[in-house]
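Encoded as structure tokens, the structure appears first; notes follow it.
All protein chains but one are shown in place.
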Amino acid sequence: MLTPRNIEEAAMTSAVLDHDAHPAPEAHHTSLPIDNRKLAMWTFIGSECLLFASLITTFLIYRDSSVGGPGPKDMFEVPLVTFGTAILLFSSFFVVMALDGAKNGNRKKLILWLSLTVMCGLFFVAMQVYEFNHFYHKGLGYSTNLFSSSFYTLTGFHGAHVAIGTVWLATLLKDAIKGRIPAEKAINLELSALYWHFVDVVWIIIFPVVYLMSLGR
Amino acid sequence: MASHTDAHGEHLDHAHASAGRYIQIAVILFALTALEVLLYEAIFGSLRESSGALATSLGPWFVELLLALSALKFFLVAAFYMHLKFDIKALTWVFSFSLGLATTVILSLFLLFWYNRGLWWMDGPW
Partner (left out) sequence: MATTALEHAPAYQRSTIVEWLTTVDHKKIGIMYGASAFIFFLIGGIEALIIRAQLATPNGTLVSAEMYNQLFTMHGTTMIFLAVMPLSAMFFNFFVPLLIGARDVAFPRLNAMSLWVFILGGIFLNASFLFAAAPNGGWFGYAPLSSRQYSPGMNMDFWAIGLQILGIASIAAGVNFFTTIINMRARGMTLMRMPIFVWMTLITQVLVLLSFPVITIALVMLTADRTFGSGFFVTAAGGDPMLWQHLFWVFGHPEVYILILPAFGIVSEVLPVFSRKPLFGYSAMVFSGAFIAFLGFGVWSHHMFATGMGPLADSFFSLATMLIAVPTGVKIFNWIGTVWGGSISLKTPMLFALGFIAMFIIGGLSGVMHSVAPADLQQTDTYFVVAHFHYVLFGGSIFALTAGAYYWWPKMFGRMLDEGLGKWHFWLSMIGFNVTFMPMHWVGLLGMPRRVYTYPEGLGFDLFNMVQTVGAFILALSILVFMWNVIRSWRGPADAPADPWGGATLEWSIPSPPQEFNFAEEPVVAEKDAFWAMKDAAGVDRFPEPGHVSGRGIHMPGPSWWPVVVAVGLLMFFVGLMVHRSWAFPFTPVSIAGFALMVFGVFKWAYEPVDAHAPQH
């Protein structure tokens, strides 16, 4: 289950920044030696930190409020999420390799690593759909208890971010195949890579804080 | 974002890391993740029986250990894969300020809720 509420938000503030730089490349003056779009992406990522902070806080406060339904210990399975975590980590590695290819004008390398990244994205989304479906059939609906609501909201938001990132990277893959990402336009991929790493980093927090700690103490 | 420099079209791409470095980082990231899972399995999961003494001694520090490991992973991804180590300082400022504030908000809400109703994260080893 995707949480739709933030799809448009992230889609617009990130995907759209992609090509929306000031034109007139001949006289492109910036105060800092950095592209506007990259600065904007980092600013947006800074803002997203607070978004996920609110979600994580809510989850931690409500984690044990599982009256009238299953709790984390009845649900979470370490192997599956470990697999998902590994997939996301892999994809972060793949996308830096793709970017390396793009910056060196190595189109083959770019396409190879970028397709692997997109596949990881798809895998992760599929993993999450499977997980949600599985939990649902084990009796954990969205409104079963506070644990389920806060868990689904947090991971749903994250999943929506992964989905947006996957669509974005897939679009760039299409561009790369058509030869539209020459070395001087590697910034297009760099932006999506930044976003993608951030989504990964959020999962690096979610994996221990939400899954492992709920199963442990 | 303190200093003001004029770009004249140059970008700070000089020191960007090589593919070899990216592979190194990937290996470390996987090792750390494996360690996280191993810790969980040794203390609470399937390896519990065979790791008796270890589980007893590390058990109370489970949360702290996990947080430290994931902070390390976080740092590695941000510094190398997200290029903060090689980019202008302003980006590090933007990110770490937001991150610091986000962490402070989480922690202070914890404190406020713990103060009123006592929550699980406070029954650690301290």
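The letters A and B name the chains in turn, as written, and every chain counts its residues from 1.
Following the convention adopted for this analysis, a contact is a pair of C-beta atoms (placed from the backbone, for glycine too) under 8 Å apart; a residue touches a chain by one contact, two chains touch by 3 or more.
This is a predicted model, so every value here is computed, not measured.
*Asks:* Touching the left-out chain: which of A:67, A:126 or A:183?
*Replies:* Within the whole complex, the residue contacting the unshown chain is A:67.
*Asks:* Just name the one of A:34, A:86 or A:177 that touches the chain not displayed here.
*Replies:* Here the residue in touch with the unshown chain is A:34.
*Asks:* Which parts of chain B are in contact with the chain that was left out?
*Replies:* Residues of chain B in touch with the missing chain: 1-2, 4, 6, 90, 98, 101, 104-105, 108-109, 112-113, 115-116.
*Asks:* Under the stated touch rule, tell me which residues of chain A contact the chain that is not displayed.
*Replies:* Counting only chain A, the missing chain is touched by 1, 3-9, 11-13, 15-25, 27, 29-32, 34, 36, 39-40, 43-44, 46-48, 50-51, 53-55, 58, 61-62, 65, 67, 141-143, 145-146, 149-150, 153, 171.
Operating definition for what follows: only the chains that are shown with their structure count from here on.
*Asks:* How about chain B: which of its residues touch chain A in the complex?
*Replies:* 1, 4-7, 9-13, 16, 18-19, 22-23, 25-26, 29-30, 33, 36-37, 40-41, 43-45, 62-63, 66-67, 69-70, 73-74, 77-78, 80-82, 87-88, 90-91, 94-95, 97-99, 101-103, 105-106, 109-110, 113, 119-121, 123-124
*Asks:* Of all residues in chain A, which touch chain B in the complex?
*Replies:* Interface residues on the chain A side: 28-35, 38-39, 42-43, 45-47, 49-50, 52-54, 56-57, 60-61, 63-64, 78, 82, 85-86, 89-90, 92-93, 95-97, 100, 103, 193-194, 197-198, 200-201, 204-205, 207-209, 212-213, 215-217.
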